[in-house]
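Following: one structure in structure tokens, then a few remarks.
Every protein chain except one is present and positioned as in the full complex.
Up next is subunit A:
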């Protein structure tokens, strides 16, 4: 009798233990990202292995493009339905400033590198905001039609402004960021002085005047898929877009497009956790972040898409493309051969001046 009681007790505690564990963390995760091949790479590299290991159901939402506004609306309504959100670094800063994203202690939450380097050092200065966990380094750079540029393929970003050598339309993103820097750079401003010049009224006018020289020949895009399409249609001879988009047009679709890496603009994309989650959901979200941003996982993502892992320790682990079997390292924006002349955009400066410059840029566009 006593024995059965005891064994029942043991059995029930044994049963209860994992259940108690599970109660501390939610069993479902809603992860928001950009969709397309990017979400697919995350599914392959992070979501599927995580589900296999923990049994947590992951729901994908492809709303990153409107994430900032939606998180704010959810927060005001007091009903945040997202757990982990993929946003670009500047949006992460904005969300952090507005109190809409939770601050994260990087060393406490994230895994250390295999050699023991703490996460904050492994990510280094890519942690541009207290709320932001970097995931990939991508770049906004140029692609050109190899058959439409004549015998001399462009090697400098200033080819964009050279209508004599490269006549035809070019596509640029409909925002001041990057375009203003490229314009000033090609107008003779040294790279290290770009933001000093841009901080003055005359500097802004100078940048816009440079852009004015090609204004009639520019198709302005808002979605990353537009430039590859315009290039494929022959609507433009060259255009800026995210390097991963160009990679898939070149390597996966075999389009006659060449990469122009000169003055590529590095940018970051990564995770934030929206403010206002219940403790169970937040615990689950942090657990996922720890898993999805460890050294091996970040390197794995590069098998599916040509974006560089944000951890220094992941770089040596980058292998071959999962389907095409080509080496991925030479297609990374961070590859030394591609990164000879890089533009690093100043997050703090743009956070301060984005609204002001955008007003001027849009006014210039509308005229």
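Operating definition for what follows: a residue touches a chain if its C-beta (ideal position, glycine included) is under 8 Å from a C-beta of that chain, and two chains touch if they have at least 3 such contacts; residues count from 1.
The rule is simple: contacts and distances are computed from a predicted model.
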Looking at UniProt, which of "Tryptophan synthase alpha chain", "ABC transporter permease", "Nitric-oxide reductase large subunit" or "glycine dehydrogenase (aminomethyl-transferring)" names the chain we cannot see?
"ABC transporter permease"
Of the residues A:233, A:254 or A:323, which one touches the chain left out of the display?
A:233
Check the options A:28, A:193, A:327 or A:356 and report the residue that touches the missing chain.
A:356
Considering the complete complex, of A:26, A:56, A:80 or A:96, the missing chain is touched by A:96
Considering the whole complex rather than only what is displayed, give the residues of subunit A touching the chain that is not shown.
66, 68-69, 72, 94, 96-99, 103, 169, 204-205, 208, 219-220, 222, 233-235, 348, 351-360, 362-367
